[in-house]
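Quick one: structure below, then a few questions.
Then we have chain A:
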Amino acid sequence: MAKLHVETTINGESTEILVDPQQSLLETLRDGLMLTGAKEGCNDGNCGACTVIMDGRTVNSCLVLGAEAQDADITTIEGLATPRGLHPLQQAFLENAALQCGICTPGFLISSKSLLDSNPNPSEEEVRFWLAGNLCRCTGYDKIVRAVLDAAKEMKAGN
Partner candidate 1 sequence: MKPFEYVKPNTLAEAISALDAGGEDARALSGGTDLIVQMRAGRNVVGNVIDVKGVTETNVISHSKKDGLTIGSSVPCYRIYNDEGIKKTYAGLVDSVSIIGGTGIQGRASLGGNLCNAAPSGDGIQSLIILGAVANVEGPNGARQIATEDFCTAPGQNALNPGELLVSLSVPEPESNAGAHYLRFIPRNEMDIAVVGVGASVVLDAEKKSIVSARISLASVAPTPLFVEAAGDALKGTEIASDSVEKAAIFAQEAARPIDDMRGTADYRLHLVGVLTKRALKVAIERAENQ
Partner candidate 2 sequence: MATVYIPTLLRHLTDGIDQIQISGQNIGQVIDGLDSRYPGFKKRLIDGDEIHAEIAVIIDQEVVDRDLLEVVHQDSDVHFVPSVSGGSAKNQESFRVNPLT
């Protein structure tokens, strides 16, 4: 099958890539663009380790075809920090020890960012609901939820 030419924007940079039709966005990011921050945990949308933001909305990149990235605006974990430093969420995850093995962390950070983008002042329950599609097996979620709540406070104070 012929490869498809896809023009897309990833972390603010327009990018052209060739993809096989059956390649997922996750595979495209990891194997084609060497953006390996999004992880494969289940490949069927049930763990959230591959979460990226696509056109303002979190998606499981394992359930999106690379071809579907045409004209899309995609943010991956690699786009969260800026040259000025870490995103407040990243800082809060470090300060709260909100990661252990770290494999789910990029997915959690991306989901958390999209939560705070749409709801800057979430309750604990709202955080837990929003992150329910991201599995973590190490932390019991306690420190993750605290980190997101802390980051929300921090970002509010910073505004």
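If you want to know what made the cut, all candidates are chains of the complex that A comes from, given by their letters.
What we mean here is this: contacts are C-beta pairs under 8 Å (C-beta built on N, C-alpha and C of every residue); 3 or more make two chains touch, one makes a residue touch a chain; residues count from 1.
These numbers come from a predicted model, not from an experiment.
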Complex member in contact with chain A (any copy), out of 1 or 2: 1
Residues on chain A engaged by candidate 1 in the complex (per definition of touch): 1, 4, 20-22, 24, 43-46, 48, 51, 54, 57-60, 62-65, 67-68, 70, 111, 114-115, 129-130, 132-134
